[in-house]
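Attaching a single structure in structure tokens format; questions to follow.
Apart from one protein chain that is not included, each protein chain of the complex appears where it belongs.
For reference, chains read A and B in written order, and residue numbers begin at 1 within each chain.
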Amino acid sequence: MSKIKLKLNGVDREVEADPEMPLLWAIRDLLGLPGTKYGCGQALCGACTIHLDDQPIRSCVTPISRAEGKSVTTIEGLSPNGDHPLQKAWIEFGVPQCGFCQTGQIMTAAALLKAIPKPTDKDIEQSLSGNLCRCGTYTRIRSAIKQVAGIKETT
Amino acid sequence: MTEPRLITRRDFLGNSVLVGVQLSAFGLLLGTRVSRAATPLDSNENPAMGFTPNVFVHISPTGEVTIVCHRSEMGQGIRSSMPVLIADELGVDMKQVKVVQGDGDKKYGDQNTDGSTSIRNGYENMRLMGATARTMLITAAADLWKVSPASCKTEHGFVLHHDTGRKTSFGSLAEAAAKLPVPKKEDVTYRPTSELKNVGTNLPLLDAPAYVTGTAAYGADISIPGMLIAVIARPPVVGGKIKSYNVDKALKVPGVKKVVEMPPATLPYAFQAWGGLAVVADNTWAALKGRAQLEIEWDEGANASYNSDEFRKELSLSVSKPGKVIRKTGDVEKTLANASKRVEAEYHVPHLPHVPMEPIACIAHIHDGRCDIWASTQNPQAAQKEAARVLGMPEEKIHVHVTFLGGAFGRKSKADFISEATFLAKKMDAPVRVQWSREDDIQQDYYNTVSTQLLTAGLDEHGKVTAWRHRTAFPPIGSIFSASDDQPDAGDLQQGVLDLPLSIPNVQGESCKAPAHVRIGWLRSVYNIFHSFATNSFMDELAHTQGKDMRETMLELIGPPRLASLEELGIPALKNYGSPLDKHPVDAGRLRHVIEEVTRISHWKGHKAEGRTLGLAAHRSFLSYVAAVVSMKKHPDGKVYVDEVWTVIDAGKIINRDRVRSQMEGAVLFGMSIAYYGAITMKDGKTEQSNFDTLKLVRMKDAPRKIHVEIVESELAPGGVGEPGVPPVAPAIINAVFALTGQRVRTLPLSSTGLV
Partner (left out) sequence: MRALAIIFLLGLLTAQAAEVAEVSALKDPSAFDGITNKVERSRALFREAGKVIQSPRCLVCHPNGDTPAQGDDLHPHYPAVVRGPHNDGVVGMKCTTCHQDHNLDLARVPGAPGWHLAPLSMAWVGKNLHSICEQIKDPKRNGNKSMDQLIEHFAHDKLVGWGWHPGSNRTPAPGTQERMGALIAAWIATGAECPPEHSKETK
């Protein structure tokens, strides 16, 4: 067991945990934020995506020790009022179906648009392909990202 | 009762969020709150508390309208649809409505959200609920104003008097309405359908704000003080039992409290828990680590000899011989024997897993003589019943709270996980959350059954099909209820074998034997998946043999628009998805229509000459009709991909156009995963796949460039929407693959050919 200090959604937190405990479980079980989801535990589905110092990571395989002294952002901290442009676009396009994968999708998309404000279809494909959606909302995710990026879709 | 930390206590944060652009003339976001608090429908006793004409509608004295959604939300959009029907009938805007999820309670009727039944079975009743409330509010207003009820109407949460223009709010009438007797069904007036303003239009996704902020609570998101978390090591082979075990290492993992032996399952398995060893800890990581430290020796049992490769041969053998004739017209055997040409093909689809994005998780809390369960369950009544059985408590003491479901597709209607949670909560004398890992989800699933089908057609000297024989062998769902059930029956074959209208004089449908070695369940559209795969692939093969176009052959084989009678179909009865045949006939005209529409919007005519490689398929399932066209192309490395898809659905009356569209889009991707990767295979009784590397799903990079959805305008009785989009997709892909490569794939998945 170790005491790990990190900044969670802008707030300094300290948590006592097995340093190998994946951030996902620390965030959900110890730090009380359930918006980040468990989908596979092997970095294969992206449902657990959060930002570590602004970079997307799969929290289900990232040991909490890696977050020592760093800044962690979960879906709960992406925007103060759920009004990140991507969140608004997701609502407008009716993107989610069951919704389970969507927090991970949004966290990845947010990082994509920060790094590449006008991504090509290829960029979107390459960056989002780590995020699975069993309900099949990919085409709407793509449209929502392009809308926020100000890219006109060809019909 | 200890209040659980309910994630969704936060007020919906969305007054500032505009939804306008793509959606209807609403403009404003639906002001809804997702709440798990006790519903205001608990008490009818005190009129001052508000007006509760039935268990689905409540109006408070302050005018807040609460509508209960009694069916589970798993992404099909039921919460965004059913309440709208009630609200429209009642005369209130959705932004004035609070939607509450109904607990498991018999008063709501059957809550089993399965078989695409919610809207098709509930439509009339839900209208009645809204209409009853409206009738009573109008009566109360009419009494107040001393006018005739006929001169009043409701809109925007007000009752209006037509002649004078006076109006009064629902809230102000609530107490008076609560004192009125509830009218009989015959005395309730309905709005003309044209006055259901929102039904049938594009409507917002009610819970979108909760989804995108991570505040929607799923099975694993409910926490209760003192809660423990259990992860269970279940027998790898169905029917296996623990022989011996050592838990010393597991108990040493910090956080692990106890290791508990689960009761073994006994035949017939039905929806019993699976047995095994549960590691109970104070956090999930510890439980997972603890389980990895268990040393267990299994007595694998009889199914340890089950190997998919060998079973495939068994199925082939089964369909190579005559089976039990379930459908018969004319004399197929004689016609085949005398046919100028005979075309025959064998199709195989392996077991398919559900793989919802949310692995199973649920929590049971026993206290004060009751049990509270929070679960992402499709079937709250089954959950109640199983919990009552495990705990030896009356069902009324079991309170099942339905969370959001992160996908289900049929997996979460079983109460096996409820059984596990309640058993452990009792053993540990503490709230227990059972968490399934992804490996558990893939390896201990109620798989869609494995099937082999033999399609045989006889053609005359003009190339016309004069005989059609369809043999199908698959372990039926009935096998989980009776271990000796090893042959599909008419109720099984209704899904795509018996209800296929064919204008062929000699038709035969036979069921062949196939014993089960796993727990068989049902996956989104169930037997239709493989029956449609075979019939649509075979029609394409026939078209090729005839030198004709698939569209032409399909329409010819289906025949002219007509309602196919039982006599024509050659069957004594049709289960028809629980609906009477006169309400939902086998309508060849509607099947033709979706084929004609989808080929129109995809510019099918002349596509070959243009160098486009398309595949077509169509299928009737769950009382709806769907046709799909898939355009496939090749990557430079020779692998094929889906470029564009057109899909048309005729589901009769619909409620939320955008949710119907999203279901169809989703079904395309779902069908693609089946076609590309869908396979659960067993070796020595154990599932070979375990996570998303061995059980692949299609990803963003596989998504079609464009999916076109057309919804047929209809006033006919509603059919299903959640499932019917799936069956045509895989065969349309396979038919397109043939057009593109000349390779006929008769065994799924495509990945085994190297083409994807």
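The definition used in the following text is that a contact is a pair of C-beta atoms (placed from the backbone, for glycine too) under 8 Å apart; a residue touches a chain by one contact, two chains touch by 3 or more.
If you're wondering where the values come from, they're calculated on a predicted model, not measured in any experiment.
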Contact with the hidden chain (one of A:82, A:99 or A:130)
A:130
For the chain not shown, which residue from B:248, B:261 or B:693 touches it across the whole complex?
B:693
At which residues does subunit A meet the chain that is not included here?
22, 41-44, 49, 55-58, 60-63, 66, 108, 111-112, 115-116, 123, 126-131
So that we can see where the missing chain sits, which residues of subunit B does it touch?
288-289, 292, 692-693, 696, 699, 701
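The definition used in the following text is that only the chains that are shown with their structure count from here on.
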Report the inter-chain centroid distance for subunit A and subunit B in whole angstrom, where each centroid is the mean of the CA atoms.
27
Please give the residue numbers of subunit A that touch subunit B in the complex, ascending.
1, 18, 21-22, 25-26, 28-30, 32-42, 44-45, 47, 74-76, 81-83, 86-88, 90-103, 106, 124-126, 128-142, 155
Seen from subunit B, its contact residues with subunit A in the complex are 5, 7, 13-14, 16-23, 29, 73-77, 204-205, 207-218, 220-221, 223, 229, 254-255, 283-286, 288, 355-359, 404-408, 435, 437-438, 658-659, 662-663, 665-670, 673, 691-693, 697-701, 703-704, 706-707
